[in-house]
Every structure is written in C-alpha cells, then in structure tokens.
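Each remark here refers to the structure printed beneath this line.
For this view, one protein chain was removed and the others were kept in their places.
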Amino acid sequence: MSNEPLAIETVALGKRYGSTWGLQDCSIEVPEGGISALVGPNGAGKTTLLRLLVGLRRPTSGKARVLGRAPAQDDGDFLASVGFLAQDIPLYRQLSGAEHLRIGAHLNCQWDAAVAEQRLTALRVPLDRPVHSLSGGQRAQVALSLALAKRPRVLLLDEPLAALDPLARREFLTSLANVAVEGDVTVVLSSHLVHDLERVCNHLILLTASRVRLCADIDDVLAAHRVLVGPRRSTAELERLFTVVKVTQTERQSRVLARLDGPVLDPAWEESEVGLEDIILAYMAQDEALTAGPLSMVGGAG
Amino acid sequence: MTYLIWRLHRTHAIVSAVVIVAITALIVPSGIAIANSYHHAVMNCSVDHVGCDYVDGTVFGSNGIFTSLVQDLAMAVPLVFGILWGAPLVAGEFEASTEDFAWTQGVTRRRWALTNLGWALLVAAAWGGALAALFTWWRGPNNALHSPVTFIYFDVQGVAPIAYTMFAMALGIAAGALFRRVVPAITTTLVVFVAVRIATALYFRPLFAVTKNVSALAGVPPLSYSLGQDILGGSNTAACKTLKCLAAHGAYNHISYLPANRFWPLQGVESGIFLVLALALALYTFWAVTTREA
Partner (left out) sequence: MSSEVLKQSISFQLNQSSGVPAYLQIVQQVEQALRMGTLRAGDQLPTVKQVVAEVTINPNTVTRAYRELEHAGLVEGRQGIGTFVVRRPHGPPPDKQIRLARSLVRWVETARSAGLDDQAMEAMLRSLLRTASNRGVA
C-alpha cells in the first residue's frame, strides 16, 4: 500500500450479532480523497461495516480509525467531521427541505447553508414543499445536501442509489463526483450494483459473506486480473502460481480468471483483460461455491 | 436541538394548550357558580351541618352529570399525554427511520435523549400542574361536603396529577424506546398506567387507613373515606332487625377509613412514588437510546 494519508483504516474489525458474524476479520485501508465503492451482495456486511465506521455500532473485535480517531457516538468533533447517509434516507416527511436546512443550521456548529440551497435550486428541487411530496431522487438530493452542508471530511453513504431510477442515479453520482472535485472529502458509497459505480469510483472494497475479498484502487484491480483461455487442461499449475478466482472447463477449452502478480510463462494461455463487473461477479461466485460445496464448481466436473 | 423538538412537537404543544384553555373556559364559570351557590346555601343553614343535609343536593345535584364527566376527563388527562405525546416520541422516530437524523446532524445520542426527556417531562409537569390547580380550586366547596380523600376526588386535585402525568409521559416514552413501534407502545402505556393506578388506589392507600371499633349505631367520621364497615360481635343477634337492637346485644361496628387529615401526607407519598417510577423509566429510556444497539 502507498504512503498516502489514510482516511479510513480498520484492523481485523469484526461484529457479531448473537451467533452470526455480520463482519469478520475486516482489514481495509481507504486513502484520503477519492471515491471508494463498497460492493457486495445483500447481507455481505456492507451496512455493518459502514455503521461500525460511523460509530452507530460497537465492534466485537478489532478496531477502526476514521481520520485517525476511533468512531464514537458521543464525540461531537467526530460527528462534525463524518457525514453519513443511511439507506432509508432519514428525513422528516412532514417538514420541507428548507425547514430541514434550518434545523441543520441550528444543530451543527459548522454549516454552509448557501451551498446546500444553491445545489438544490440548481437541481430544481422544491424547498418549500413537505418532503413526502418529493420524488425519491429529490429526497436523496435533499439528504445529500444536508450531509454535505456540514462540510464533512469523510462521507459514508449506505446504498444511496438503491431506490432511484436511472436518471436520478446518474444525477446523484454526478453530484458525488462534483463533491470530489470541490473539496478534500473522502467518499465511500455502498451498492450491490456495480455498473454505475465504476464510472465515478477510483477505489474498490469488495465484501462477500462478511469478509473482505478486495480492497484496492480500481486501476490496480483491472491491471492485476486477467482471463486466460487455452485448450482444455488441468489448472493446477496456475493455481499454484497465482490466485485463481474462477475456472470454466468445457469440452475443448479451459478459461481461468486469475489475479496475476507475475508473468504467465506458458504460451498456450491466451491473456486478455477483463472488466470490473466480471471480476467482482467471479469473486462472488467463488464464495457461493465454497459455501455450497465442491459439486457445484462452475463448469461441471473439474 | 430545542428548535428541532419544537418543530416536531409544535402541533402537540398547540393542541394541548388549546385543550387546557378550553377546559379552563368550562371549569371557571362552573366553579364560580358552585362557590356562589354554596355560600348562599351555607348561610341559610346552621354551622355544624345539622339541617344542612340539603346543601349538597341544592348545590351539586343539578350539576351531577357535568361534574362526573369533568372529573373523568381529569382522570384521563395523564394517560392521554402518555399515549399521544409520550409513546410516539421515540417509537415514531424509529418507524419513520429518522432515529439517526439528529445524530447525523451532530447531536450526540446523550444530548438527544436528555433534551427530549427534559422537555417532555417539563411539559407533563406543567400541564399536570395547571389542571391540578384548576381542579383543586373548582372542588373547593365540594371538599367541605365530601371527603377529598375519596377515590377520584383525591386523584384530580393537589399535586398528585403532576406526578401521574409525568409518570404517564415517562411510561409512554420508555415503552416507545423498548418496542420501537408506536402501537405496541400505546397499548403497553395504557395497560401499565391503568394497572399501576388501580393498584395504588386499592393496595397502597389503605395502608394509611385508620381501623377501629365503634358503636354499632355509629359510622365513619364525617369527611372521611370509608374503606369498609362490618357489624361484628355481640350475642344472640340473629333475631335483631335494627341497629339499636344489635347495639343492645353488644355488637359493634368495625370500621376502616381514611380521615380527611391524611389528604396531604397521602398526596405527598403517592406523588413521590409516581415520580420515582417516572425517573426510573426515564433512566431506562436514556440507556435504551444511548447504549442499546440495534
């Protein structure tokens, strides 16, 4: 990992609910600045991780540092520097956008009302109507403006795109990208969809079954993973040399998706690049295969 | 934080203020009329109540239905606060998913809990006190004729209504914090409040009673609240049909009653109990909001 300052750092972070682990042995590093995508299937532990980082949950094991301090519910300074947007967009339905901004001004020590109003006006979000009469996308923008107006240095968003239509999703992502342009904010947003995030995010954290599989710059992930295609044969040698994520065996061909940390010397393998979504899906499938049992290995009898 | 609370409970505050004013508008003229009527009636009869048997009927008879309706209303007020204001306070936030809102705007859980509890209990005390003062004044003449220690008469005057309202409010909030849903909170508040109030009236108040044996011809002293009378003892009383006969055969009246002078001690102790309960519930709410995890 580089020596850039870290906005977020966790060491063996874990959270247990009763007898199940929502998150296990999570060690990640998120450098300052930039937009990080927290990706994984539903139930993988994304919400748990975000809530641990923000102080709404206490860890069962390990520790977390956000901007150098441990997240704490009752730390006023911490609350002021970390913004959080929960999945269900907490807004008071009967109050208007303008009233929410007024309340925010009363509650926060640091508050930039003008920027929030300008954003919402530019997006043509009516500020004088009760929030329940706004569309899902407009509500999300109001909530985002509230989170941004307090000028946080870290902004964590839990599935902000889930309930938005494609146009609203695109606008929301543009807003986040603009946020990264303007200030020194580190953004982490979680989603179970990858396609939209790829445009805007430069860093990826992949969670499956409560564990971290990948935590790296997206460019590095793309550079490191390759699909190798060759005539059908055993993949044991490859598995010995590299981290093999997915193997597809057909009657004539073998296709392998692997993380390469060195050159592939066997000329029979034809290398090609692979898209981010395919890489992520391969890791997710790997996990399913592990939990389901050896007979379900992708592609039939190995 | 105060601004947020005001903004969210503005409607509650205005409606309850309007209701208090309406009740005052009903009670004040009635109280004045009763007081006038009473003084007239008293001046026309002798001082020690002999011959004043008709005062009660004259002054209060015609207002009978109105009187009991108003008092039932007064009994219900604390519970209404608990259900309409207390129960949705925390539970409503969870149902609307806004329980994190203040937190994401820089308000620690501790501050949120303290400010909400503080204002809610203050309002409960204020409105409870206003109604208590109103009804104590209204019942002035009635207290001279009927023991203020009587069930219901006792519950709407003095300082007890303040404690009941604070207890109901704290109970509603705590139930909301426990269940995080409004309907279970309301149901629990209703059931628990009624149960505790009935239990104190049935089991706690008799602890202050005076028990003794008096002549079979006598009853409980004037202006006291009778908790029970039994004609006991004597010999060969089977054939007796009158009290005089029973008395002549040695029977006596075993009475149990709350004397009028126990009013303020009882008010003080019962209020104390309810205030302690309110405090315990408030502490639970504080713990549930700040420490209990999702």
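Per-chain residue numbering starts at 1, and chain names A and B are given in the order in which the chains are listed.
Note that a residue touches a chain if its C-beta (ideal position, glycine included) is under 8 Å from a C-beta of that chain, and two chains touch if they have at least 3 such contacts.
In this text, all values refer to a predicted model and were calculated from it rather than measured experimentally.
Looking at the complex as a whole, the chain kept out of the display touches A. Set against the missing chain, the residues A:L67, A:A80, A:C201 or A:L257 yield one that touches it, A:C201.
Set against the missing chain, the residues A:A162, A:L222, A:L260 or A:L281 yield one that touches it, A:L222. Residue A:E273 is the one among A:D128, A:D184, A:E251 or A:E273 that touches the chain not shown.
The missing chain, though absent from the display, is touched by one residue of A:S27, A:N178 or A:S234; that residue is A:N178.
For subunit A, the residues touching the chain absent from view are 34-35, 170, 173-174, 177-178, 180-181, 195, 198-202, 219, 222, 273, 275.
The working rule: only the chains that are shown with their structure count from here on.
For this pair, subunit A with subunit B, the centres built from the Cα atoms lie 56 Å apart. Across the interface of their complex, subunit B is touched by residues 56-58, 73-76, 79-80, 83-86, 88-93, 95, 99, 102-104, 106-109, 146-147, 150 of subunit A.
Those residues of subunit B lying in contact with subunit A across their complex are 1, 3-4, 7-8, 96-110, 290, 293-294.
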